[in-house]
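Take a look at the structure below.
Left out: one protein chain. Kept in place: all the others.
Order of writing sets the chain letters: A, B and C. Residues in each chain are counted from 1.
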Amino acid sequence: MELKQLYREIVNEHNLHPVHKKAIENPDLVMRGVNPSCGDDITLSLKIENGVITDAGYEGSGCAISQASVDMMADQVIGKSKDEAIKLAGTFMGMIKGEITDEESIEALDEAAALQDVAHMPARVKCAVLGWHTMQEMLENPEKAQG
Amino acid sequence: MELKQLYREIVNEHNLHPVHKKAIENPDLVMRGVNPSCGDDITLSLKIENGVITDAGYEGSGCAISQASVDMMADQVIGKSKDEAIKLAGTFMGMIKGEITDEESIEALDEAAALQDVAHMPARVKCAVLGWHTMQEMLENPEKAQG
Amino acid sequence: MKTLAEYRKDFDILSAGDYIYFDNAATSQRPRQVLEAVTDFYKNANANPMRGLYDWSMEATRLYEEARSLVADFIGGVSGEEIIFTRNTTESLNLVAYSYGLENVGEGDEIVITVMEHHSNMLPWQMVAREKGAKLIYLEPDEEGVISKSEYESKITDRTKIVAIGHVSNVMGITNPVKEITAYAHSKRAVVVVDGAQSAPHMAVDVKDIGCDFFAFSGHKMMAPMGIGVLYGRKELLLNMKPFLTGGEMIEYVTREDATYAELPHKFEAGTVNAAGAVGLAEAIRYIREVGFEAIEAQELKLTTLLMEGLAKLPYIKVYGSKDPAKHCGIVTFTMEGVHPHDMASVLNDDKVCIRAGHHCAQPLMQFIGAGSTSRASVYFYNTEDEVKEFLDKLSKVREVMGYGA
Partner (left out) sequence: MKTLAEYRKDFDILSAGDYIYFDNAATSQRPRQVLEAVTDFYKNANANPMRGLYDWSMEATRLYEEARSLVADFIGGVSGEEIIFTRNTTESLNLVAYSYGLENVGEGDEIVITVMEHHSNMLPWQMVAREKGAKLIYLEPDEEGVISKSEYESKITDRTKIVAIGHVSNVMGITNPVKEITAYAHSKRAVVVVDGAQSAPHMAVDVKDIGCDFFAFSGHKMMAPMGIGVLYGRKELLLNMKPFLTGGEMIEYVTREDATYAELPHKFEAGTVNAAGAVGLAEAIRYIREVGFEAIEAQELKLTTLLMEGLAKLPYIKVYGSKDPAKHCGIVTFTMEGVHPHDMASVLNDDKVCIRAGHHCAQPLMQFIGAGSTSRASVYFYNTEDEVKEFLDKLSKVREVMGYGA
């Protein structure tokens, strides 16, 4: 997808009217994710019940791509198990790095699959993966994520 | 003069059969002159009576140009006053640096004038001037030259 | 005499493409003449300079030293002994920090810099302050980017050992009063280091007139190749400084225990020198002289004026620094309401416009002006009014792309 089209059709909506950009109640895991070269800075919160993500929210600031990406991610992972979420993060990061290209895997990302073309914008890769990377970190190392 | 011709006609004679490469008796001024990048290393001795250089000798080692130059210099300055010797050194160094080119001045250098073409060999300039520079130093700053 | 339009044709990268290159403060483009001078060096006289007794090495030495003389002349007619070739401004400033700073700053002493400094003129001083238990004091500019007399007179004191200041800010574009600050600092016996990375390419510099003790700049921002930079240092200070890098070419004698060092400036140039880079810098200086600083400054002012007038018409744009285009040295930093600079740069890149977005290696300044990140357009004399107009046109469409309606 062409960059401007990507903004217009996908990114802007999530950036300007995010659904999950808010604190959630009694989060179980909270972690800050930062992208120093861009200044993107988010704090991601997850609520987890019986190994399933029941709510997700984020606060902070950053470029439209990082914000949209984390908003879409939250959409995706609510209702998924921790393991599914970790797997999804792996798929997303693989896609953005251009390492995963088969349609089937990518379809699992649903709307977030639209960010595939960021793979061709090396300078924006870090923006796109910030939220996903943070989520992966906190699920894999819950001891680092203050509750 | 072409380089090989210079060696053959002037330099070799002084380098292989130096006249003044020896210690002199009871020198009044002695100074070491060194050219670190080449390894040229000479010790120049002068005998001075009533302001006139009555004997000159040198020891040490170095390339043929540095050795020949100091040998010719010794030849030249014996019998000259300190001031004349200093002036001659100035002329010689000016000639080698290409700053003095008028024939009249250069003729005063007698045989040493043959080294004029070293001006076109920047890498050998330091070799040619070593003896002259050392002599100038010791005559101008006799306190630095141990007797 | 060639017109600016004709000079522009010397830059293949500008003629070839349809890109608008407005990131000149990061690095400039190089004219064919500079690239050819470098290639010619390698084709005709390539050898390791300084020690060879054969023609190529002597010629390489001559060209290298000729470049040094040209540089000495270019910054106001100093002596060649006072010109040290480095890799870039950053290395030049580190050299001063290590060889002068660490030796001359002690516990409780103060080093004064400004909050506008590029990281390269900040981190080395943080290092010296940390290692020596000294204090780092920051001068702060007013809204227009100006360091006022009262600001520097109140912070430069008898405790100040070093004042390190950018000649021109790479974010605000403002020219600092380095001459006045130097005079004041000298009255307090502080040594003054001027970071000239953003001034040397754009204005005639006279370090003797400024009076500073050190002056650093980079070749790559003034049309020379990457990998060559300059440090000017006052002879008296250089003579007393320890070498920084040690190794080949900077010695007289070496024994197993110790070494004596070569004369200035070689004492500070360890290892095989970048002679080809110096030759490229010399050609860049010749090129600048041919164009002339008068023409360079006039064109940059014209472009900056047009640019700032255009930006002023866009209500959602905020420009940082002075309102006067003459005080921007071709550098205009701005933000767009609701649009992150990185998104702006990406959208503009899609339209083949190159600007910089981010912290511009000046994070403390970003914190000071309260912007996490900004966009920067910076022009050089080879840019054109048409490019500015096209840039403004493209810029005015960014907000629409970002979802703010038309």
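Quick note on the criterion: contacts are C-beta pairs under 8 Å (C-beta built on N, C-alpha and C of every residue); 3 or more make two chains touch, one makes a residue touch a chain.
In this text the structure is predicted, and so the values were computed from the model without any measurement.
For the chain that is not shown, the touched chains among those present are A, B, C, taking the whole complex. The omitted chain makes contact with just one of the residues C:87, C:318 or C:397: C:87. Of C:308, C:353 or C:402, it is C:353 that touches the chain left out of the display. The omitted chain makes contact with just one of the residues C:26, C:203 or C:237: C:26. By the touch definition given at the top, chain A reaches the unshown chain through residues 36-37, 121-124. For chain B, the residues touching the absent chain in the complete assembly are 2-4, 7-8, 12-13, 15-16, 37-39, 41, 61-65, 121, 123-124, 127. Although one chain is not displayed, its contacts with chain C can still be listed: residues 12-13, 16, 19, 21, 23, 26-27, 29-30, 35, 38-39, 42-44, 46-48, 51-57, 87-91, 93-94, 115, 118-124, 126-127, 130, 136, 138, 218, 220, 225-228, 245-249, 251, 253-259, 270-277, 342, 345-346, 348-349, 352-358, 361, 363-364, 367.
Just so it is clear, only the chains that are shown with their structure count from here on.
Computed centre separation for the pair chain A/chain C is 39 angstrom, with centres defined by C-alpha atoms. Separation between the centroids of chain B and chain C, computed from CA atoms only, is 47 Å. The set of chain A residues that touch two or more partner chains is empty.
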